[in-house]
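Every protein chain but one is kept in place in this view of the complex.
Up next is chain A:
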Amino acid sequence: MKLVYFAWIRERIGLAEEEVALPAGIVTVADLLHWLKGRGPGYEAALQAPEIVRVALDQEHCHHSDPIGQAHEIALFPPMTGG
């Protein structure tokens, strides 16, 4: 599955996007964030306050409690500051 990162999350992780194979047992968005946080210092820095991280499954906003399901593209980003 494809993960895409934006703004300071992208900068801290050091990647704009990557393909990952999720280990078994990752069901919800919260599970994914917890797993990602353990992948290295950049991920740790990006996800030190996971509760503020916004997530979109296939370009639709979702809650951390939502199941990932069959999503192809999961985006992680900070709260929006457009407008």
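Operating definition for what follows: a residue touches a chain if its C-beta (ideal position, glycine included) is under 8 Å from a C-beta of that chain, and two chains touch if they have at least 3 such contacts; residues count from 1.
The working rule: contacts and distances are computed from a predicted model.
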| item | value |
| --- | --- |
| "Type-4 uracil-DNA glycosylase", "Molybdopterin synthase catalytic subunit", "Cytochrome c oxidase subunit III" or "Aerobic-type carbon monoxide dehydrogenase, large subunit" - which is the UniProt name of the missing chain | "Molybdopterin synthase catalytic subunit" |
| Candidates A:P23, A:G38 or A:P79 - the one touching the absent chain | A:P79 |
| Interface with the unshown chain - residue positions in chain A | 4, 6-8, 56, 59, 61, 75, 77-83 |
